[in-house]
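As structure tokens, the structure follows; a few thoughts come after it.
The complex is shown incomplete by one protein chain, all other protein chains being positioned as in the whole.
Entry: chain A
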Amino acid sequence: MPERSQSSGVATAVTGTGYESVSVATRDVHLAFGRNQVLRGIDLEVGRGETACVIGPSGSGKSTLLRTINRLLEPDQGDILLDGVSVLDQDPDALRQRIGMVFQQFNLFPHMTVLRNVTLALRQLKRLSRDEATELALHHLDVVGLRHKADARPGRLSGGQQQRVAIARALAMSPRVMLFDEATSALDPELVKGVLSLMADLAAQGMTMVVVTHEMGFARQVADQVVFMDRGRVVEAGPPAELFEAPRSGRLQQFLSQVL
């Protein structure tokens, strides 16, 4: 994993600028699937340009929380705020254009080339011309180091390459926030580093990021804030040094002893 300052210099040279980010907050978010209470009052504060890593055992509601932020799931109760403004009365499609999301299984469109995966939303939503969309897409593929794969189908790329294309696809829409849902969990171990270093670059350039992850090393080095969730609640949150070195709750101590 590159040092933040160092990677920042490299990446900024590539992209030219940092990102115009917004803050993200959730207020007392509740969500149930039937009788199964998945989120039981989640409060989250992620400042502009900050990276929050959400950790916790599977089934703790991490991925569900992520999906309430871009309203792929609607909370039963509570509020979601971007820069202090509630998203719940905004048009969901317009909202999602401002929030990039990266999935565990990449979810590239297998019937399109890598380039078209990236240009699709630019053409459809930003109404860019073919040339403009292609230029922008190639720029972002360059950022993730896969410009030379523009004409390939996703199925011919490695998992790590696919995930980097998925990141380029999200970044091309100039999001104000990026959500990562276990972005490296489906990758072979040797492919994880490339994706993580890309995410670290993004964080260093001031992108607001909410990262659900099992990569404790990443959380420790990149996160401004680590959030430990268990059974639908935030059990503990704070700077990584605090959480990893001096966990207060028994459940976090137990979790860390299992994963570290």
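One rule holds for everything that comes next: a contact is a pair of C-beta atoms (placed from the backbone, for glycine too) under 8 Å apart; a residue touches a chain by one contact, two chains touch by 3 or more; residues count from 1.
Note that contacts and distances are computed from a predicted model.
Chain not shown in the complex: UniProt lists it as "Amino acid ABC transporter permease", one of "Thiolase family protein", "Amino acid ABC transporter permease", "Cell surface protein" or "Sensor histidine kinase MtrB".
Across A:32, A:88 or A:186, the residue that sits in touch with the chain not pictured is A:186.
Of the candidate positions A:56, A:194 or A:240, contact with the unshown chain belongs to A:194. Contact with the chain not shown here comes from a single listed residue; of A:157, A:183, A:212 or A:243, that residue is A:157. Considering the whole complex, the residue from A:22, A:144 or A:222 that touches the absent chain is A:144. Interface residues of chain A with the unshown chain, by the touch rule above, are 70, 72, 93-97, 99, 101, 103, 105-111, 120-121, 124-125, 144-146, 148-149, 152-162, 164, 169-170, 173, 186, 190-191, 193-194, 197-198.
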